[in-house]
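Heads up, the thing below is written out as structure tokens.
With one protein chain held back, the other chains of the complex are shown just where they sit.
Here the chain labels run A, B and C in written order, and each chain numbers its own residues starting at 1.
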Amino acid sequence: MPFLEMVGLSKSFGATKALDSVDLAVDTGEVRALVGENGSGKSTLMRILAGVIHPDQGRMRLDGREYAPHNPSDARRHGVAMVHQELSLCNHLSVAENVFLGVEPSRLGVLERNELERRTRDALSRLGYPDLSVDLQVGKLPIATRQIVEIARAVAIGCRVVVFDEPTSSLTEEDTERLFEVVRSLRNSGHAVVYISHFLDEVREVCDTVTVLRDGEVVPGDGAGRDGFSADPVGSLSNEEIVRRMVGRSVDELYPRSERRPGEVVLEVRGLTGRQRPSAVDLSLRRGEVLGVAGLNGSGRTELLRAIFGLDPVVRGEVRVAGILRSGAPFESWRMGMGMLSEDRKQEGLALGLTIADNMTLPCLHRFGRWGWVDHRAEEATARSWAESLGIRCRGVGQKVSDLSGGNQQKVAIGRLLLHDVDVLLLDEPTRGIDVVSKSQIYQLIDRAALQGKAVLFVSSYLPELLGVCDRIAVMRRGRLARTLPASEWTQEGIMAEATGA
Amino acid sequence: GSSTESKASEETPKATGTPSFKIAVIPKGTTHEFWKAIHAGAKKAASELGVEVIWKGPVKEDDRESQIAVIEDFITRGVDGIVVAPLDSSALVAPIEEAIGKGIPVVIIDSGLNSDKYVSFVATDNYKGGKLGGEHLAKLLGGKGRVVLLRYQVGSASTQEREKGFLDAMKENPGITVVSDNQYGGATTETAQRAAENLLAPLKKPDGTLSIDGIFCPNESTTVGMLRVLQDAGLAGKVKFVGFDSSPTLIAALEKGQIHGLVLQNPFNMGYLGVKTMVSHLKKESVEKRIDTGATLATPENRNNPEIRQLLEPPRE
Amino acid sequence: MRRSETWRGVLNTASLLAAWLVIFLVFSVLKPESFPSVRNLETILRQSTIVAMSALAMTYVIVSAGIDLSVGSIAACVSVVIAVLLKDGYGPWTAVAVGLACGAAIGLLNGVLIARLKVGPFIVTLGTYLIVRGVAKGLGQEQTVDPQRQVWLNDLLGSLGPEERWRIFPNGIWLLIALAVLAALTLRHTRFGRHVVAIGSNEQAARLCGVNVEATKVWIYTLSGLFAGLSGLMLFSRLRLGDPTAVVGMELEVIAGVVIGGASLSGGEGSVVGSIIGVLIMYTIRSGCAQYGLPNWVQEIVTGAIIVAAVALDRLRLRKTA
Partner (left out) sequence: MRRSETWRGVLNTASLLAAWLVIFLVFSVLKPESFPSVRNLETILRQSTIVAMSALAMTYVIVSAGIDLSVGSIAACVSVVIAVLLKDGYGPWTAVAVGLACGAAIGLLNGVLIARLKVGPFIVTLGTYLIVRGVAKGLGQEQTVDPQRQVWLNDLLGSLGPEERWRIFPNGIWLLIALAVLAALTLRHTRFGRHVVAIGSNEQAARLCGVNVEATKVWIYTLSGLFAGLSGLMLFSRLRLGDPTAVVGMELEVIAGVVIGGASLSGGEGSVVGSIIGVLIMYTIRSGCAQYGLPNWVQEIVTGAIIVAAVALDRLRLRKTA
């Protein structure tokens, strides 16, 4: 009998059927990959396991006993821990307090600080971060480090099942490597691990078996799984096969790149310096060109985009769009034909409480109607056509964005830029959390935009896509642009060496 | 709520030779004409007697705690005497007795205090005033009819006395029924106006006239609020209306016959006698324990008598 | 708004209206001889107008995830300004114009402090709540100011004489209705309105999307000050005098009305028509209780209970349909 057993789980959100009679079994000493398109129900399934939401139907067994967690702390008591897709930390608490939030060591309600900090340090050492100071406020840490804290939370307390929901989406190669070590050691010490990812290479590297979800159902495998549960050893499947199972057809030509002919310079950045980062960045971008920016986490790529766009204060330097100096806030940047996609869609990218159409048309409401009035019908029609062409899974553009899966939310944010028809696109990690198929869709959109004479500044931590999509790639190091070369002259190793300054 | 503090210290030749006392005068609030008149009276006494009067009301109008703080601040600051209109007959006992304990004598004006350690109590007899108003209304109605009372505010001793006096006067007239006596106007004219509207709405007959014959209000804000409602509904003058206290608005209504009687106190005298009594006490002269400043009835008929005029439009500060 | 949402909006408004009707009916049954009449309805409307006027703009403030505690003080201050000017012999139009300008200027100050200094709206408007009240008292020399003049302002909220019945409502109420329609349309159908909603829903996202967040906020609070000024005008019209201590605590009534009307204090949600009905519900309860002869303290209890119940039911209903 498998250690963890989920049988016939179903879950609907209103009219959306997120899960339809899903069976899943994971054993101790096993790392199970859970893959599938955006919105296929991976997070929902694991949130049920972690007690965040309750299934409409079906039941679970853990270690041979009936398991029906009332809430997350109940699940934790049963030894189930989860690293959530969206960060869930308390910025005002320290690292140690966050790691043990809800299960603090205490006597008569009084915290035992020394114990708390010692155990946190232990956990961080096991993750390979012995030097992270445990009494810093989490709000002061960079995003990547916060992800580490989030992971430490799952492994610090004694648990038997650990779920990782896209844990590497903001980690560097190096951090990812360390995380894999942790996952392996969890497996070796007899934990059951579920690992959700859109990176098949990662799956291949760290997982033992794989289960594919499609439209809320498990795609039946070759029968190699135990006890009728569908799971295949990773080694027995090719990447193409996994993708075929995910989308029901094979997908090829991952990185489309048409013949582009760069035109005149449209974005010109001179000596741009922010409060901390970036420092003295020069770059110029032509129409029809895609410029990639690579770099380590914390190297300041996000800050570069924010400074160009006018979201962060600029200490020195200037930004010109089509020769005109940008002097003010983001609303001016839009007016000048520049648009930006934020890497943090929950905090900044999207108004989650508003509808898909509201979010997509917000920057360009002036195009619908006149004298400040908004013509809803035109607005909605435009939004609908873009939602369709982006393949956003929704009941209609009147649906709230918060109801969408992570990947589909990202598509809404991208749709906004394309719809507005700006000349310069600033994209910060545009494919974060996006499934393989949608990724290639987004690459196509970027390619098409470039063909139409738009200029794209493409920041990403995923080197293959930079190499595949960009014309030129710049590497960023400690806030400065180190070197810019045509994409064809870069290799992954070359970029990494440049980024680390080796 | 608020009040101005101002100092009045004028050296008059008459007063040379007397030590210049510092006397705090503490009203209940300041936005009513009434307190301005008290202030004027206190200043007159100050200039006549050559003492310094410091005028300071509670920061929050009609707030007992706030008035206690004012007294405490004066104790800390050190004055020679305190003249105070206590917002509450019990709550103010402790701070006032503390002042007395620290050697600062206290004269009470306007409303009573449950203590006998004060020097003197200078005030209108509010019960008598209310009764005066009630008797006038009864006379206007010929001893029969239906009347309403719009009360002022929860827990205000002086107006409760008046309300009680009024109701007792009604009891003496078996032909009169009190239709409503449980609605409160609240602290300001605006709340009183709303309360009056709601009080009268169910008493309107289909033809728009009122099913009552008489109205009594126990202070300025309720009287003004009620007056506005009557004016609005075109009923002013059609129902017998007796109010309390005076203000330009009320005088105008009295002249137009929209108000049939105003019970007037003598706030100027209250302020004047309050300070004067205090100074006498400080000069070690003996003073009366109770000084009645009197209540008078102003009617459309007698409003031009000089002494009534004086009360209707007391000198203000 | 999206079609589905328009529907939801209409449904919400309808259910609020139904709630109001039920309350009105209950009191009509309790007081059949006087409560269910056009005149009584007019009385309730006249009483609500002061608060409702501020509630129009407060809807914008709350939808943008802000709050404005200074509206009561502004209303009182504007009533004093108007009274002082009238007393000094200025014409009523001048008085009204200057009064409203003062209101808008205070709102502008609020807006600038909030948008530029990034101090939370609660604190800024708590500050102006005190400051403006103090200014009002200073202006009025700690007195009510009675201009003792017969001007048209006095009749904005007066009840109509028999020969004027054809106008149905006094001008002040018509003004309220007109402004409510305008405000409702603006919130739903203009760019400004959509920006207000976006800021309330996620300010950072709005900024990223090119909304001029600072300018929009300054506008919102200026509007709030202007409408609080209109409340002050109505207040003057009712009292026929300027009263620096009037409408203490009005801000809480305004906010309660807006929230009963379906707005969420965390922003992004709310409707102008709902807010008006919310205010109306409160005043109907109050008037009903008073006319039924309940003591004031029972009125307070009933009003409080209904506020909580209305919002609680709303949440329950939403949770069911969600």
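The rule is short, and it goes like this: a contact is a pair of C-beta atoms (placed from the backbone, for glycine too) under 8 Å apart; a residue touches a chain by one contact, two chains touch by 3 or more.
Just so we're clear, the structure is a prediction, and the values are computed from it rather than from any experiment.
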Identified contact with the non-displayed chain, of C:Leu17, C:Leu179 or C:Leu265: C:Leu265
Chain not shown: contacting residue from B:Val25, B:Val70, B:Val84 or B:Ile308: B:Val70
Per the touch definition above, residue among B:Ala40, B:Ile54, B:Ile104 or B:Ala201 touching the missing chain: B:Ile54
Contacting the left-out chain in the complete assembly, out of A:Asp23, A:Glu37 or A:Glu97: A:Glu97
Missing-partner contacts on subunit C, residue numbers: 69, 113, 117-120, 122-124, 126-138, 142, 248-249, 252, 255-256, 259, 264-266, 295-301, 303-305, 307-308, 311-312, 315-316, 319
Missing-chain contacts mapped onto subunit A: 50, 52, 71-74, 76-77, 82, 84, 88-94, 97, 101-104, 106, 109-111, 113, 135-137, 153
In subunit B, positions touching the absent partner: 1-7, 30, 54, 56-57, 59-60, 62-65, 68-70, 72-73, 75-78, 88-91, 93-94, 98, 114, 153-155, 160, 184
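Keep in mind that, in the parts below, only the chains that are shown with their structure count from here on.
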Whole-Å gap separating subunit A and subunit C, where each centre is the average of the chain's CA atoms: 44
Contacts with 2+ other chains: residues of subunit A: none
Contacts with 2+ other chains: residues of subunit B: none
